[in-house]
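Just one protein chain is left out here, and the rest sit where they should.
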């Protein structure tokens, strides 16, 4: 059993930019010789999140709409009032979705459904430089 | 430290069928000789999810009602329009809940609260054959 820590780094376009990082995670795994184990994908920062989705434009919009129902743009946030920040809703959605996802792998392959891709969800209101931890534990 | 990968397979009855898989996960652990570690429970596919709940019928209905408030049945989904699929809401709820759950174990026992069971939530609109990964890392 070993642990290998890698990082993905990229720039987002701002609010609701959803990046398909499945290939990046798969490449990180392929760079190791590990056969079986768990990959922790973790978004550093308080206004992003990691989850899975069928990466199809209509559905990405549906997902964003659901998040917006939970934390609408046009209501007052106390976070905004105190800090003059406009990203209260970004933080709320990030805390609901959470920054972590664990994906199992076996025989050197990620175990994912055919339509199940790993995504980073940019929830902040402005473009951001993002760092994602890809920590691979296995043998 | 070793990693052991097992799978649960079962058929669901379709939308909002919630399976209590706690005993299946416990059995998978008991088939190993591992004493301490982490079990990753991971739902393969983009229209299901894993979480914990007190497995009581009234509460299962309450949980489904909350999910329905986030992703109602009677609104338009772009996913549906483009693919002629009726399961846009299923995908949205799956991405919100996420497919993964990690449960610790110690002295060969899952560490769970008395009323805390592990569940698979079927969110798709039709009965499905489901495969759940139970990946046990420990010593």
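Letters A and B mark the chains as written, and numbering starts fresh at 1 in each.
The rule we apply is simple: a contact is a pair of C-beta atoms (placed from the backbone, for glycine too) under 8 Å apart; a residue touches a chain by one contact, two chains touch by 3 or more.
What you see is a predicted model; the values in this text were computed from it and never measured.
Engineer: Would you mind spotting which of A:73, A:98 or A:126 touches the chain that isn't drawn?
Structural biologist: From the options A:73, A:98 or A:126, the contact with the absent chain belongs to A:98.
Engineer: Residues on chain B that touch the omitted chain in the whole complex?
Structural biologist: 1, 36-38, 51-54, 56-59, 61-63, 66-67, 69-70, 96-98, 101-104, 106, 111-113, 115-116, 137-139
Engineer: Please identify, in ascending order, the residues of chain A that touch the omitted chain?
Structural biologist: Chain A touches the chain not shown through residues 1-3, 5, 40, 42, 44-46, 70-71, 77-83, 88-89, 91-92, 94-96, 98-100, 102, 133, 135, 137.
As a working rule, only the chains that are shown with their structure count from here on.
Engineer: Go ahead and note the Å separation of the Cα centroids belonging to chain A and chain B.
Structural biologist: Taking the average C-alpha coordinate of chain A and of chain B, the gap between them is 19 Å.
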